[in-house]
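Got a structure here, written out as structure tokens. Questions coming.
For this view, one protein chain was removed and the others were kept in their places.
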Amino acid sequence: MFGVVLIAFVLTRVIPSDPAAQWVGQRATSEQIEAASIELGLDKPLYVQLGKYLADLFKGDLGRSLRSHQPVSAELKAYLPATVELVLVSTIVAIFLGIPLGVVSAKRKDQLVDHVSRFFSVGAVSLPTFWVGMFLQLIFYRWLELLPLGDQLSMGIKLTCEIPHITGFLIFDSLITGDLVVFKDALAHIILPGITVALYPIGLVARMTRSALLEILDEDYIRAARSYGLPERMVLWSYAIKNSLGPTATVVTLSIGYTLVNTFLVEAIFSWPGIGSYISSAVISLDYPAIMGVTIFSACAYVVLNLIADVIIALDPRVRV
Amino acid sequence: MKFLLREKSIVLTVTLIVLVAVIASGCGGSSTGQNDTGEEQPKIAFYAFNSEPILDWDPSVEYSNGIVVLNNVYETLLRYNPISNEVIPLLAAEYSKSDDGLTWTFKLRQGVKFHDGTDLKAEDVKASIDRTIALGQGAAFIWDAVEEIVVKDDYTIDFELNYPAPLDLIASSGYAAFIMSAEAIESNPDDWFSQGNEAGTGPYMLQSFKMGDEVVMTKFDDYWKGWDGEHFDKVVIKKIPETASRRQLVEKGEADVTMELPYEDIEALKGNSAVNIIDEPSFQNLLVFFNTEKAPLDNKLVRQVLCYAFPYGDVVKYAMGGYATQGRGPIPAGHWGHGKDLFQHEYDLDKAKELLAQAGYPDGGLDLLFTYMAGDEAEKKSAELYKTELSKIGINLEIRGMPWESQWELARDSDPEKRQDILTMYWWPDYASPYSWLYSLYHSEEEILFNLAYWKNARFDQLIDEGNEKSGIDRQVAEDLYIQAQEILIEETPSLFAYDKRYVWVTNSSFKGFESNPIYPNVVFFYDTYHE
Partner (left out) sequence: MTKNLGLINSIKPRIKEIRLSLYLLGRNRLTRLSLVVVILLILIALVAPYIVPYPEHIETETNPEDKLLLPSGDYFFGTDELGRDVFSRVLYGTRISLQTALVAVGLALLIGIPLGAIAGATGGIVDEIIMRITDIFLSFPPLLLAIAIAAFLGPSLENAMLAIAVSWWPWYTRLIRGQAVSIRERQFVKAARAIGTPPMKIVFGHIVPNCIAPVIVQASMDIGGVILTIASLSFLGLGAQPPTPEWGLMVSTSRNYFLNAWWYSIFPGLAIFVTVLVFNLLGDGLREILDPKTRKI
């Protein structure tokens, strides 16, 4: 983790831009810039700055955004729930669509169904998500007038209804408090971005399930089971699929990492108030503490997900170390 | 079968979810109308803004988008209407200046309340402006001329100046001229404001906000103008970066007002009765700076070539959709100090070719780097149109869209050779004075800030400095000096004046009472607006 911070830190110091000038804003005087550079500690040697950043990091302080002058950690906290909600919803969608797709494909390997489903799952990971998002909006908002354009809630609902705040996840909160108006509204709003973001993991999960299953179907014990004359359905469900869940679970966990980054491309299109929108504006304005904050956070999340994946693999009885 | 069944149930679940959602979206609109308590529903105004609504909540510091919010929460002593050239009393009921222009006296309006419940007194004005000056951030420099602020009585206050400056225009600035409650300033730490607290006199109070995303304001019951007539109860300003989204929200009546739409969209919306297009002059103009410290643009002839090769007509027509006029000098038309008779370059490739040969490049063969602020579609298109023309005379333009901060950093590199050759940017005034353009952009500088042509001319400096001192006493004399200075500027061509932009607002047709004021860019004074 220290390495991650170090790389992120070094990266931010090679940028051709003066953080002090950004801190004071677009139209600044030289005195203001100078004062800011002292205030931000930019006049000190690099290793001192790094030391301070690390020390702050241990206290959970990610510095202040150059643009808004607010603590990055507080801003992340405000933007995070929307993104996590989006990621979770699309991961669930990915599991429910991806696994069956992979199973069908493996079961009928090299038949038409397999080709179609392979085409679909490879297609899903090949689509530029930002482009898909645009067209979904065009079709479902503008032409069919079925679904809302963007954001998490309608403006009217947001301002007139009591919005429940328990976990920070709108859909969940409104559901457990029984606030159906908010729930329906939130659900309608998450469909388009949810589908857009889910495409990638659907493809990934389907591909992984297929290849894991194919591998297993080839194993001796499956052959043995078949040769005992067990019904194919039973062979598939009781032995093969159960055993292929390990690798699939791994892929699901890892795909969450991808999904997280994919939201960076999609959120702006759907005005989704998550860290994706946050980092896109940070990138445009070179707000390096904000970029670093998101980077470090995502890297942490990714490392944790990797660990979980490792644990799942370790729990798989077929893996003997 | 079991397998198929499961498959079916998954399909079923998904269909069900989609179905519920479809139903939900169907009654989304009507559910806003329902209410359990039987109260009247609040009237909400929704402004779909293209960027972060506010960056710093401190009214002394904010020098960016935030004026869009702050001008509804805070008020200034005066407000300026540049179209009618009128200074409108706001918190000051009246004001006067001494003959030498060094003492300005403001009489405050009585019965004005701050959001924290205190009454507006002269002490508040002094505390606010003193605080802004002491913090010295953002646009605080507009108060540069102020020597001392003297409270005469509860409702009278004097500003003593070092040199005559147009204090009426300064006090009506959209930046750094807000009046805060002295009580709030004294009883709170310095960063109280920037943490998202406010203590203004404006018609709306801050209700909630998500930094960088949206701001919700609610009406202040004790507002001094009162709440008779049609007004909004709540105002939402939200960042919607996608132009397509902004347009559709206003078209469908979900948002009331927006701006900065592509001109193709404006064209398409013209016949649409659901929206109004409000086209107003602005004081924002696009300027193109030539690097006068680096070959080949250190040669005046080459700079003139670049002025003649710029396709002014095409840029206005295609990059700006006709919502602009070619610039004549750096001061936009309609602003005082604009010279109607100043020389204006026109698009003339033959002339450009001829001058290029004179400068010693008969076949062109120049490579120039052109930087603009990434994300600005009009600047991008202008650059591409410019590239087309320049390629015809053998000049190759490399276009580079950069975040503003990197563009500026490149422009300020200590080595002139490493800087760009041509840079383009918008400028608009902090308060209504030609000095804002002439000083910031063309006055010689020790350290590079915004004179991004790196141009130095002693006579020019002298003329505009004199103009600034005169503008507090006799605006006509000042105007003459400013125009003389611009003649030198145009002759030396450190930059070209691409166009003066017009503001094009798109409002939902039920949104009434809105007037655009070019000195407060992008600001909607929501108190004046209502739903029909």
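Think of it as A and B in the order they're written, each chain with its own count starting at 1.
Keep in mind that, in the parts below, a contact is a pair of C-beta atoms (placed from the backbone, for glycine too) under 8 Å apart; a residue touches a chain by one contact, two chains touch by 3 or more.
All of these numbers come straight from a predicted model, not from anything done at the bench.
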Sole residue of A:38, A:138 or A:166 that reaches the chain not shown, by the stated touch rule:
A:138
If I consider the whole complex, including the chain that's not displayed, which of A:115, A:165 or A:223 touches that chain?
A:115
Looking at the whole complex, which of B:181, B:258, B:406 or B:529 touches the chain that is not displayed?
B:406
Which residue from B:385, B:463 or B:524 sits in contact with the chain not drawn here?
B:385
Absent-chain contact - pick from A:31, A:218, A:232 or A:310
A:218
If the hidden chain were put back, which residues of chain A would touch it?
1, 3-4, 6-8, 11-12, 14-16, 110, 115, 118-119, 122-123, 125-128, 130-131, 134-135, 138, 142, 207, 211, 214-215, 218, 257-258, 260-262, 264-265, 279-280, 283-284, 286, 288, 291, 294-295, 298-299, 302-303, 306
Which parts of chain B are in contact with the chain that was left out?
242-244, 247-248, 262, 264-265, 267-268, 314, 317-318, 374-375, 377, 380-381, 383-385, 387-388, 391, 399-403, 406
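Just so it is clear, only the chains that are shown with their structure count from here on.
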Could you tell me the distance, in whole angstrom, between the mean C-alpha positions of chain A and chain B?
35
Using the touch definition from the top, list the residues of chain B that touch chain A in their complex.
1-3, 6-7, 10, 13-14, 17-18, 20-25, 27-29, 31-32, 34-35, 41-42, 44, 46, 52, 55-56, 63-64, 136-139, 141, 194, 210-214, 216, 234, 236, 238-242, 244-245, 248-249, 254-255, 374-375, 403-406, 408-410, 412, 430, 440, 446-447, 449-450
The chain A residues in contact with chain B across the complex are 15-18, 21-22, 24-32, 35, 67-70, 75, 78-79, 96-97, 100, 103-104, 134, 137, 141-142, 146-151, 154-157, 159-160, 181, 183-185, 187-188, 191, 233, 236-237, 268-269, 271, 273, 277-278, 280-281, 283-286
